[in-house]
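Let me give you the structure first, and then I'll get to my questions.
This part shows chain A:
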Amino acid sequence: MIDLQLMALLLIPLFGGGMLAVFGARPWAAELNSLMSFCTFVASVALTMRVIDAGPQAAFNEQFFIDQFNVYLVALTAFVAFTTSLFSRPYMRIEQHHGKLSVGMLHLYYSMYQLFTFAMLVALTTNNMGIVWVAMEAATLTTVLLVSLYRTPASLEAAWKYFILCGVGIALALFGTILLYFAAERVLGQGGTALLWTHLNEVKGELEPTVLKLAFIFLLVGYGTKIGLVPLHSWLPDAHAEGPTPVSAVLSGLLLNVALCAVVRSKVLVDGSLGSHFAGNLMMGFGLLSLLVAALSLFRQKDIKRMFAYSSIEHMGLITFAFGMGGAVATYAGMLHMTVHSLTKSAIFFAVGHAVQKAGTQQMDNIRGLLQVSPTVGWGLVLGTFAILGMPPFGVFASEFLIVTTAMHEYPWTTPILLISLGIAFAAIFGKVQPMVFGETTAKPLPHPPALVPVFLHLLLVLILGVYMPAYLSDWYRQAAALLG
Partner candidate 1 sequence: MASNYASQFVNLLAALLLLVVFAMLAQRRILSMINLFAWQGLLLAVSTFIVAYSTAQHHLYYSAGLTLVLKVLLLPWLLHRLMRKLNVRWDVETLINIPTTMLVGIALVIFAFNLAAPISQLAEGITRGLIGIALASVLLSLLMMLTRRKAVTQVVAFLALENSLFFAATSATHGMPLVVEFGIALDVLVATFIFGIFFFQIRETFDSLDITHMEKLKDD
Partner candidate 2 sequence: MTENTEFIFAILFQLTQLLLVVLAAPLLSGWVNQCQAWLQNRSGAGVLQPYRVLHKLFHKDAVIAYNASPLFRATPYIVFGCMWLAAAIIPIIAVDLPFSRAADVIALVGVFAVARVFISLAAMDIGTAFGSLGARREMLVSFLAEPALLMVLFTASMISHSTQLPTIVDTLAHHQFVIYPSLAFAALAFVIVLLAENARIPVDNPSTHLELTMIHEAMILEYSARHLALIEWASSLKLFAYISLGIALFTPHGIAEVGNWAGLPLAIGLLLLKLMLAGAGLALLETVSAKMRIFRAPEFLGTAFLLAVLGLLIHFLLGV
């Protein structure tokens, strides 16, 4: 039964990729894309229901394993992928109308989009650290093609950097995986089961500490590149700024989460084996560094998408910090922050996408008076910005509240950095967004009506999460937090 559901979940996007590889050039490709994503979403919901009822389960002779932790990421991923596909329909039409995209490019876009979803879902659901790696690599490859979609010099450069850096990072992660296996095979013996997370988790106490330390470093540097932890983050702003906006949305909304999920999984193993807080401390360090540097970099950005890319780095840093602190509340907060960040950030990118199309430039100095030219986009951007800046009653505040207070309680010495970074980030982003939405402007309306349902849908969800969390959801989070310890 679970096998079937899982198969549905994984095969729909794969099949969709195939379909769109064939029909991607048709005028109704966009609708097909959305349809496929919707089916994926439905499947993910079904799977989630099941897991909530029946608890963690393995599938395909344990090659896949689904517990509360990854299933909520699965649901989140499927959902955001779906809304993004909705958004990309008019967005891509407008781009085409502006002559930035050809039909062939769209063709590539749609098929790659589905494959990308597939890769992410595999990376989330698989139980095999090796396959995690494979899926991550696959996700990288697909997104590289998406980032370079426009074929402009800038996009090529961005894609190339993205490709090389993440390729190297991923390769290092592979070495880490190998070391993990090296340690594991001596406990679990040769062959298939030695890379299965569940098994590793059972025997994590017996794994060889020195090897795991080494392994974790490689895994952290490897997947950390993908998360965008400073100083491995260099690819991230370029890729976000130069790729098509829907891709930026899924990149910072989803892919980063997936990579982080992998790191967290391995952190559980390593700290379990070392019996110390080694991995946690490393993560906290990287988190704080990313937070600080990202906040400072935000100050000087001129390109709007670049700026929000940095804000993604900042938030990933915060989440990494939270998971690094560990403990029930912090982990809980970390997962909550993952959720609300993906929702908010993708919403922001949707709004930004249309704003950029209106103004015809990504330079923030040339974007003015959004509230006047189209109030919906303007308000979407304003509210999204306030949400991402951690203004209540949006959900981002809830998680930041928990993270900051817990940090104050557990690791007081970190709080000055938190205070400074959050303050600077606020000043930077808010100070740049305010003149964009306010004031006067002369911009022409768009050829197609913008898709703002996703924006406000996301923001609404974030708002609700901020003031009210349904009991089953919180239980679900709590179990996940318990799983990760």
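The criterion applied here is as follows: a contact is a pair of C-beta atoms (placed from the backbone, for glycine too) under 8 Å apart; a residue touches a chain by one contact, two chains touch by 3 or more; residues count from 1.
How were these picked? Simply put, all candidates are chains of the complex that A comes from, given by their letters.
Since this is a predicted model, take the numbers as computed values, not measurements.
One candidate from 1 or 2 touches chain A in this complex, that being 1.
Remark: chain A residues 63, 128, 130-131, 133-134, 137-138, 141, 144-145, 148, 151-154, 156-161, 163-164, 167-168, 171-172, 174-175, 177-179, 181-182, 185-186, 190-192, 194-195, 208, 210-211, 214, 237-238, 241-242, 297, 300-301, 306 touch candidate 1 in the complex.
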